[in-house]
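Written below as structure tokens is the structure these notes are about.
Shown here: the complex without one of its protein chains, the others still in place.
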Amino acid sequence: MKQAIYTVTVEFGDCDPARIVWFPNFFRWIDAASRHFFVACGVPPWHETEKTLGVIGTPLVDTHAKFIKTASYGDVLAIHTSIAEWRGKSFVQRYKVMRGGELLMECDEVRIFAARKEDGGIRAVAAPESILQLCKDH
Amino acid sequence: MKQAIYTVTVEFGDCDPARIVWFPNFFRWIDAASRHFFVACGVPPWHETEKTLGVIGTPLVDTHAKFIKTASYGDVLAIHTSIAEWRGKSFVQRYKVMRGGELLMECDEVRIFAARKEDGGIRAVAAPESILQLCKDH
Amino acid sequence: MKQAIYTVTVEFGDCDPARIVWFPNFFRWIDAASRHFFVACGVPPWHETEKTLGVIGTPLVDTHAKFIKTASYGDVLAIHTSIAEWRGKSFVQRYKVMRGGELLMECDEVRIFAARKEDGGIRAVAAPESILQLCKDH
Partner (left out) sequence: MKQAIYTVTVEFGDCDPARIVWFPNFFRWIDAASRHFFVACGVPPWHETEKTLGVIGTPLVDTHAKFIKTASYGDVLAIHTSIAEWRGKSFVQRYKVMRGGELLMECDEVRIFAARKEDGGIRAVAAPESILQLCKDH
């Protein structure tokens, strides 16, 4: 299974008055790690795939996260990212947020490949074959 | 069951290049809705309960969210918040994010009552009786 | 001079380990106050003016802010917003962030009316007469 690692240094402003990372920031980093996985596999940026494939991105439809240990500023986090399952118009993206050998947080998401609807909204489309080729193991 | 409603207006800067709310912002609002539930029940701010009860806040240990419809700037969202279950040192907080009659997102969280450990970390403590009295129905 | 007031309640997650508002959040709120000024004057949302006038928004080119007093969570802030000067393709937008009668922060910005360039970048355009009519006093 292909895996990409996205590295983050926790900043002072990422932490709250309890001096630990304010949890929505984990989702900021996970969203970046999601896109970096595709970039690492060779998928072009979404503003290009919008023109070539009609795909504007991979919005989230479901997420389940467990927060195991806290982090604070100065910590360096490595987010290990992979695709746990391909499901036609959606897929399960999996994350493990590590600080050295410690697991801090894990998260399973369901995301779709999205195209723009005529009314400005978005709709799910089948994963383009060219993207699957880049992201799957062979 | 006690319920509080937290209202948010979506701003331009809450939206991403796909022109929809960037999902980590939903978690920002849900965290605010969590605290507002306790404030609405009459629980003092955490910097007071830190002194009186040793409780520094209610950090998240698990969250599961479903994203049903997108939102964009100008939308007014009402986040309906309640406690679905009390579990000694933890509790399940439930959210429904509505735009008028439409359900946009729902989320179930497990949170703990946290106290400061001597090494600067945090640990779960039993829900203080005074907080339970304020938050439960009678 | 027309003035709009945008109200914000400071949240736990807006504060940093020093337990005061982390300053970039003031700019989040000021950007929202900027747009709300135009909305309060009757200017349509930017995704409409993009179609009707070619204007995609009012990006910032210069900002100067003074931070006079700190704020923390639970505080209610009123951001008083006006246009101090109109300058053809740009304008000076002025903000005073108040907590009751106390001035916490003040800010003067230069913003432009922006249109999309063919290469995807943006360029300044003259303020559309219809927008000036809505925003100026008569």
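A, B and C label the chains in the order they appear, each numbered from 1.
Keep in mind that, in the parts below, a contact is a pair of C-beta atoms (placed from the backbone, for glycine too) under 8 Å apart; a residue touches a chain by one contact, two chains touch by 3 or more.
Just so you know, these numbers come straight off a predicted model, no measurement behind them.
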| For the chain omitted from this view, which of the shown chains does it touch? | A, B, C
| remark: Out of C:V10, C:A33, C:L53 or C:A114, only one touches the absent chain, namely C:A114
| query | Among C:V61, C:V76, C:L103 or C:L132, which one is in touch with the chain left out? | reply | C:V61
| remark: For chain A, residues touching the missing partner are 11-13, 19, 28, 31-32, 35, 39, 45-47, 57, 73-74
| remark: Even though one chain is not shown, chain B touches it at residues 12-13, 15-17, 19, 22, 24, 47, 73, 120
| field | Contact set of chain C toward the excluded chain (per top definition) | value | 17-20, 22-25, 27-28, 31, 46-47, 56-57, 59-67, 70, 114, 120-122
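Throughout what follows, only the chains that are shown with their structure count from here on.
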| note | Averaging C-alpha coordinates per chain, one finds the centres of chain A and chain B separated by a number of Å equal to 23
| message | Quick check: what residues of chain A touch more than one other chain, meaning two or more? | response | 17, 19, 22, 24, 47, 120
